[in-house]
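Notes for the one structure printed next.
One protein chain is absent from this view; the other protein chains keep their places.
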Amino acid sequence: MSVATMRFKTLLQREWMQHRWGWLLVMFAPLVITLVTLPFGGTVQFGPNEGINAEVAAMVLAKSSKLAALIWVMSTLSVVGLSLLAMSFQISGLARRDAQDRSLEFWMSLPGSHSEHLGSMLLAHCLLVPLVAVAAGVFSGLLIAVFGVIKALGLAGLMAVEWGSVVQLLLPALVRLVAGLPLFVLWALPALLVLMVASAWLKRWGVAAVALGTVLLANLPATRGPVRVWLTGHAEGASQAFFISTPDQVRAAAGAANRVEHMSLGEIWGTVGADLLNQVSNLASLQFLSGVALAAACFALLIYKRKHSA
Amino acid sequence: MMENLIDAKNVSLSYGRSKKAVDDVSFTLPKGRVVGLLGHNGAGKTSLMKALVGLKGVAGSLTVLGRDPAAQRSQLLTELSYIPDVAVLPRWARVSELITLMSGLQPNFSPERARQLIRRTSVGLNDKVKTLSKGMVVQVHLALIAAIDAKLMILDEPTLGLDVISRKGFYEMLIDEWCDGERSVLISTHQVEEIEALLTDVLMLDEGKLVLNLSLEAMESRFIALAHDPEAADEVARAHPLLRYRSMGGKPAALFDGVPPAHLEQLGQRFRPSLVDLFVALTRKPELAPRA
Partner (left out) sequence: MLNNWNDTAPIYRQLAQQLAGQLLDGEPKEGQPMPSVRQLAQQYLINPLTVSRALQSLVDEGFLEPRRGLGMYVTEGARHRLMQSERDSFLREEWPVLRERLRRLGLTGKDLNWENA
């Protein structure tokens, strides 16, 4: 392993050492909360056509399998969503983390450039942790699904779940999620870095300043047009990259006028693949590249700020 | 192999447009030396050290271990160990975690050596930095830095906050580990008297300018102190010594740059001026530290 690689790996290790408890807390809070509140509350009724029926109905599943799959997906998504949300709150403070606790001089007395420090921080918090959150979500989602099924349909219901089919059905969704996360992060990066830059310079008022600035720019007659277009463009790009969320999007990805309810497993995989390719090709747009440019500029500013804090 | 570990020519550093923190400083630092960097607060010691490790850019020519510090900071830092003046170890970390991190960042760091040195202190490897007292944090930091096999050690007030016993331990470790003729140490400190015997050379900064750059050996032959009776005071004053003060024995004394006039020598006795006296004389400000 080269010295530089070792350094980068060590910097990632540093992020883990410093933040692991916060990360683990967020990732497993839903599980803990569910387990704790499970004994309470009444039973829940589920009809044959509840929730994201479209994806589930592709195979004729028993009610309990449908329920298990539903809970599993929702739990996984909530863990990932929570993790991303927590990250977005934390991200602005990260820019000033080392200067605040005065350890910046310690890090700067060791080999390691500012870009290595900032880069490893972003990689860990924005990409690696959400990916780990997916794994945590899948794991805790399974447990929550098990307990949820027991609560709604009793042990008999649990026995009736066809886990093999459930997994087969959910696997394409998982793959889509894992592949979509990095893309989502890339779309969200400009926004995150702008927040970091604002906080690095304005400290507490950074986030408020960005919010205010955005509202202003989106409403002033001179700038509202292009600004709104750009913002919506990025929001769309991000949400599309993340996960297929609406039946419309699924239909669009599926191409033909097939109703998703009647798609076979093979066709679902095909849809996922096509959609992913679509998302990747979206990266070649001016919209996305302008975001990358903005993100790069912010990164340079962060390096500058760090250099002059020592 | 290069002659000098540090080569500085007309180095200047300023913050903004105000006065220069380091003003046209030139010196060389060969290997095998322990150099004391003396100066009042604000004299430019910390700024100079930051320039040497590449944290601040400078005007003029500066080569450290054969490299341009500002341009090749990361590579330079693999062969150099540095303790900044207000360095604080990350409070969230355990000592063992710091050892792990340093092993990964600093290729010349020996984790086993670090553990050995830390075992000599009262700090446990599993302790969190935030639970340690200030003195213990300094001890840990010193131990970590000492475990780096570097050619040059740059220390900015390393013993601040340590009690006498810990300072002694640090000096012992310095001699044991470092004074082998191949490495050099640049150390700034207020405890001038304590460290005088350890030094081989002295650099004195006053308001950014280098007012003295001398080996202690040369110092002995160049600066001469004369203790005299109070009656001779006027006579002595007429010879314009660098400084007039009271020696340890309480007698009035005068410090001369070079040999004092012959007639004065008969009025008093020569003695060896301490580094503190010399410092006061050359910077003309109140004493650094009171006499022990």
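When the chains are written out, they are named A and B in that same order, and each has its own residue count from 1.
Everything that follows uses one rule, which is that contacts are C-beta pairs under 8 Å (C-beta built on N, C-alpha and C of every residue); 3 or more make two chains touch, one makes a residue touch a chain.
All figures in this text were calculated on a predicted structure; none of them were measured in a lab.
Engineer: Mind giving the shown chains that are in contact with the missing chain?
Structural biologist: Contacts of the omitted chain with visible chains: B.
Engineer: If the hidden chain were put back, which of B:Lys168, B:Arg246 or B:Arg284 would touch it?
Structural biologist: For the chain that is not drawn, the touching residue is B:Lys168.
Engineer: Which residue from B:Asp127, B:Asp149, B:Glu193 or B:Asp257 sits in contact with the chain not drawn here?
Structural biologist: Answer from the full complex: B:Glu193 touches the omitted chain.
Engineer: Could you pull out which residues of chain B are in touch with the chain that's been left out?
Structural biologist: 32, 34, 164, 167-168, 171-172, 175-176, 179, 181, 193-194, 196-200, 216-217, 220, 225, 247-248, 271-274, 292
Going forward, only the chains that are shown with their structure count from here on.
Engineer: Report the inter-chain centroid distance for chain A and chain B in whole angstrom, where each centroid is the mean of the CA atoms.
Structural biologist: 51
Engineer: Considering the complex alone, what residue numbers of chain A touch chain B?
Structural biologist: Residue positions touching the partner: 3, 6-7, 9-11, 13-14, 17-18, 101-103, 105-106, 108-113, 310.
Engineer: Can you list the chain B residues touching chain A in their complex?
Structural biologist: Per the touch definition, chain B meets chain A at residues 50, 53, 55, 73-75, 77-78, 81-84, 86-93, 97, 100-107.
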